[in-house]
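Every protein chain but one is kept in place in this view of the complex.
Right, subunit A next:
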Amino acid sequence: MALLEVCGYRDEDRSAGPLGARGRFVDRSSHFSFGVKTAEFAVPVGVDPQAFLSPYTAGEGNVRIHLNHGTTTLAFKFQHGVVVAVDSRASAGNYIDSKDANKVIEINPYLLGTMSGSAADCQYWERLLAKECRLFKLRNKERISVCAASKLLSNMMCEYRGMGLSMGSMICGWDKQGPGLYYVDDDGTRLSGQLFSTGCGSSYAYGVVDSGYRYELSVEEAYDLGRRAIAHATHRDAYSGGVVNLYHMRQDGWIKICKDDVAELIHQYALENK
């Protein structure tokens, strides 16, 4: 168009997909480029991807494509930083695929991301986020802020909104503004807050955390609250279980506190109540 040319605007990437030059949808069988340099996503021809996949994940006839799912995760800010607690069960349909899945991705020593929903979606997009954070640090010679990191992730989710991704993540870190906690969702929601819990067991975890939460908690009380909330959520939610992985985000970076089996924790709490 004449006006575009006069303005000197070069629209060479107009044929590219939502990720710009970095990604396109491939639905041709004529050539295969292996997706090494640019991210490519194959899409079934002429069908809504979510509608295409749903009969197989539900189990149509003999074909059952079960994807790993289900969790309880929580994180809250308090006077000494951010506490992050997650369970470790990965279920595929009714089968427990893993009892010791790792649902916290250690992006860098000052940033953590939690994963809930579809395991593959979370692992892939948060690994991609880790790559972008690293590139940011190399380009700008300073660490990325929690705000910007969560924005990068929510922009990735917005590009694929409506295609059936399932991801509920919390980005926790400590940057120049102090402790940061953001909740990012597969529909592009991005919220900053003091306290979040995600996953199918989140309602149970909220009950426990809300009843014991104060900003002025001591470090040990905060660890105990996180552990208790996850343990009680796994007790009532069928799709959560395994062990509680607890992290503490402090000014000098995150540390891993513990990895406690929930069965033992529940037993311990039952004894305390006697």
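Heads up, the rule we're going with is that contacts are C-beta pairs under 8 Å (C-beta built on N, C-alpha and C of every residue); 3 or more make two chains touch, one makes a residue touch a chain; residues count from 1.
The rule is simple: contacts and distances are computed from a predicted model.
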Q.
Which of the following is the UniProt-recorded protein name of the chain this complex doesn't show: "Origin recognition complex subunit 2", "Proteasome subunit beta", "Dihydroxyacetone phosphate acyltransferase" or "Small ribosomal subunit protein mS31"?
A. "Proteasome subunit beta"
Q.
Out of A:Ala75, A:Ile105 or A:Ala119, which residue would touch the omitted chain in the full complex?
A. A:Ala119
Q. Residues on subunit A that touch the omitted chain in the whole complex?
A. 32, 34-36, 39-44, 49, 52-53, 56, 60-68, 90, 92, 95, 97-98, 100-102, 118-124, 163-165
